[in-house]
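Excluded from the complex is one protein chain; the other protein chains are retained at their positions.
The block that comes next holds chain A.
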């Protein structure tokens, strides 16, 4: 066929090509013998993407097509690739786009409302949505707090900000100030004999600060152009959610990708009276009245932290423990932290489980009767408390978000979501971050890091993955416990007793000497791998300011610090952290680690 000369023919051809471009998700103008074309076609085959091919050498007016394509795209060569109506280019451009992730984006760009919908406005969800929006994506984040059985609810920001880290540490600080007041007398401060604490003042101050944080998050989303919706999200299709707001109004949204960041909520016991009369950490921090005599059920870090600061406010506190303290943490350290609490007036009811809770008298606080059973003898025990706080663990909020409609796999035992090392679920366009991940840390900074890096990998072509190894953390028990890396128990399990060396020491913080309290209670421990140049694989610290102390050592461990390097580090005197530069007694030697004098 001769070249098309007349305008009508050209216009007709152009519209024919345009129609091909408009109606096919992927269209490749190709020549059957061209190896570059084969390469591109193979790529789409590999990606399992439906790819429409026009072999210009096999059709009658192929040359005209090629000329028109040149006119339309400025590209004369084949393959000439279009995705979702966008001209991508030839083989090199396609391969490059595949490599940097933009090909995937083009492929997913079909008529979705959003590039990304994040379900959950906690630390992880917010970090991730802001990062994605900053990279130019159209992002929505949905957050909705289902009220507790007691009716408590809160604002934007998730557990950490509203009912976790933030109020917890502020109330821990309240308790520390009480101890400081006692110490102050020994340092010469003359304070009235009776010092009282006002719960409501503390509660209001803490919650006012949280209110300002909630607002700050709201404004940050607005500034970053993230569309925020205060509604409960539930999948109805793999790419579509239903959002139900507090008035019951339903709205539907679609997105190319989703990130699940729904977090966890406290678990109840499933015994008579638990939801009716007990509270959880979700209620405690905004409780309108002082809880009074309190029973804490559980020995999780939430249990010990809450029990710890309540006792520090001067309340009568009992902790009911089924088996061990701080499961998953170094047991030696956990028991030391527990012993310290016990020495400071917290009662421990060990090997008991609650059976039922009854209300003796309503009020603020009321009176509750708790019946518990010994796990050894089965013997029943009754006790009376003003408040019962349940802290026996948390459940992932993954059972009521329609995951069955998406095919996302959930561990049926704990509701957690298994993901690969890129936080991707078994459904490629759905990702998950934060506390709901199986086998990962339940820590705010981990969720933030994972969320940010995920957004950068999805939308910036970045490759850096979240490192879940050697994550430093701190439990804010009255005597704080900071750790990084392996527990002693886990190190022995992984490397064998004979291949690890444990250096340890008790110490007495200078600040405790004048008040004359807590000598030989603070403890430091390093676990080193003998097979690897005594590299530090476990760091453990029980003492004041554990978070501040542990943070830097976390960096050292990320840099691969060895015992020799710590020994070569000059200590800062007089501090608690300096103990780690002078540890010379090994646990295996059985040497004395108690402190006597200077």
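Assume a residue touches a chain if its C-beta (ideal position, glycine included) is under 8 Å from a C-beta of that chain, and two chains touch if they have at least 3 such contacts; residues count from 1.
Operating definition for what follows: contacts and distances are computed from a predicted model.
One subunit of the complex is not drawn; among "Ribonucleases P/MRP protein subunit POP1 isoform X1", "Mannose-1-phosphate guanyltransferase", "FA complementation group F" or "Thioredoxin, mitochondrial", its UniProt record names it "Thioredoxin, mitochondrial". When you scan A:36, A:112 or A:209 for touch with the missing chain, the hit is A:209. Within the complete assembly, A:288 is the residue of A:225, A:288 or A:520 that touches the hidden chain. When the missing chain is restored to the complex, the residue among A:35, A:74, A:151 or A:248 that touches it is A:151. By the touch definition given at the top, chain A reaches the unshown chain through residues 147, 150-155, 162, 207-212, 214-215, 218-219, 222-223, 286, 288.
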